[in-house]
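Here the complex is missing a single protein chain, while all its other protein chains stay put.
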Amino acid sequence: MRPARSNADQANTRRPVREPEIYRASVGTYVFGDMPTSQGRRTPHAAVPDRHVPGEPGLWVFIFGDLSVFAVVFAVYLWYRMHEPGIFAASQQQLEPAYGAAYTMLLLTSSLLVAQGVYAHRSYAATGIARRCLLGGQLCGMAFVVLKIVEYHSKIADGLTITANSFYLCYYIVTGLHLFHVILGIGVLTFLLNLAGKAPTLRREAYIEGGASFWHMVDLLWLIIFPLIYLAR
Amino acid sequence: MQKRIQIVCTWSGVIAAVIVGVGLLLLAKFIPPPHPDDPASTFVAQYQHNLVGIRVGVTLMIITLALLVPWSIVIAARTRRVEGSMPILTYGQIAAIPFGFAVNTMASVSWLAAAFRVGSADAETIRLFTDVGWFLFLIVWPIFSVWCVLIAAAIFTNQSGRPFFPRWVGYFNLWCALAFVPGFTVVFFKTGPLAYNGILGFWLSTIFFFVWLAVMTVEMLKLINLDTPDDEHRDASEWLGVSTHHADPRLPKAVTDTTVAR
Partner (left out) sequence: MRQRVSLLWLVMLLMTLASWSLGIEEVSRPAAASMFGTLVLSIAYIKVRFIGLDFMELRDSPIALRLMFEIYAAAVMLLVIVLYLVA
């Protein structure tokens, strides 16, 4: 006679059931829930737990993907440089590294402000500090765009357009694509400003972290572009 | 039944993608694209050396672009299921799909027209028709970007509690939407990375399109396999106001008993 199945047996034979990602994602509580802060009071958020994915995992697909596209663009720039070193060296002399340094400092400052904004939102330091920090970061970003338009204008007025030579082709492609990302980033920061003004929830916090990561990515890319195009002869 | 339809449509898209690859790559040798800067005689020579291959390959492309429509509709249909009473994102996808694929089909027609008259038309006309074909192929990027953004929006705003694509697929769609953007530059450049044979003008968008097809297909199949008969019944009750539950399970699954869902 077969022995009765005990609970232990069942536990051993039952395979662990892992809920498919899709279910969790569809309910919208993938990484975070729509949980308001406890009892509606503003309590200081616990220190960020160890091994916490900033934003949410899916966002990093996007960020690494964008970084890879830029890596391809850098490779294109360097490939052209390899084939026409003389033109590149001569044209690089026409650029003004002062612009580049100014851009770098603007973006570094904006990254700092955005990071401070995230911390402020996370720890509920005081009403409005998070918004003011994010706004400051956004203003630095807008200053970047304005300065970039000034630089482009002065170049185009000198006749150095995108079809001038292969260096300027690459220059406008790299900086143009980056400018597009800065403008996108300003839009993202607007969205974050909107979120920061509402009652904090874990979900909103994750969005703010994620949006801030996108802005840091934009800064990161410029940190590579500045030496590559303006400085490295 | 619905599950079977979805699976057939999804696989038709896979077959389509493979045949497009075979058609354009092997038969027509249209990948890699010609240099826009080449003299017109090169273009004519390309047609003359491979006339049959080009005609067959490009015709295959027209057929398979049609097969991609049911594939795309599966995504739209699943979006419908997770949207509420005003399924804007679904309608947007349904509108974007024929727009994109129709313009791509016109690209094929342009190439076929050039191949049709390669003997009698002058070289510059042949080159121009080839250019028009490549433009139609690549310039249509905005609608594909919009389509990807619509899918991403559907994923991120899904509050229905029903299974849908995981969130990373939404971010992936946003990435692809960005990757299609450089297509607008092909009308400005005849050489370099932004021309229609260039790495940013052509290769980025095309490689991304096929990777996007592959990723979406895999995720669609995973999603379809999660379907249960309950989903179908729920759909019928919610959207049709009828129930497909019938008394005798031996009867065919026709809507014979119509009970109004409350």
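The first chain written gets the first letter, and so on, giving A and B; residue counts start at 1 in each chain.
By definition in this document, a contact is a pair of C-beta atoms (placed from the backbone, for glycine too) under 8 Å apart; a residue touches a chain by one contact, two chains touch by 3 or more.
Keep in mind the model is a prediction, meaning the values are calculated, not measured.
Colleague: What are the shown chains in contact with the chain that isn't displayed?
Modeller: A
Colleague: Write down which of A:Ala90, A:Val146 or A:Leu231 is the residue touching the left-out chain.
Modeller: A:Leu231
Colleague: May I ask which residue of A:Ala90, A:Val146 or A:Leu223 touches the chain that does not appear here?
Modeller: A:Leu223
Colleague: Which residues does chain A use to touch the chain missing from this display?
Modeller: 48, 50-54, 57, 60, 64, 67-68, 71, 74-75, 78-79, 81-82, 85, 88, 97-98, 100-101, 104-105, 108-109, 111-112, 115-116, 119, 209, 212-213, 216-217, 219-220, 223-224, 226-228, 230-233
Just so it is clear, only the chains that are shown with their structure count from here on.
Colleague: Taking each chain's centre as the mean position of its Cα atoms, how many Å separate chain A from chain B?
Modeller: Here chain A and chain B have centroids separated by 29 Å.
Colleague: Taking the touch rule as given, give the residues of chain A at its contact with chain B in the complex, in rising order.
Modeller: Per the stated touch rule, the residues are 20-23, 25-28, 30, 56-59, 61-62, 65-66, 69, 72-73, 76, 163, 166, 169, 173, 180.
Colleague: Any idea which chain B residues touch chain A in the complex?
Modeller: Answer in residue numbers: 82, 155, 158-172, 174-175, 178-179, 181, 189, 192-194, 199-200, 204, 222-223, 226.
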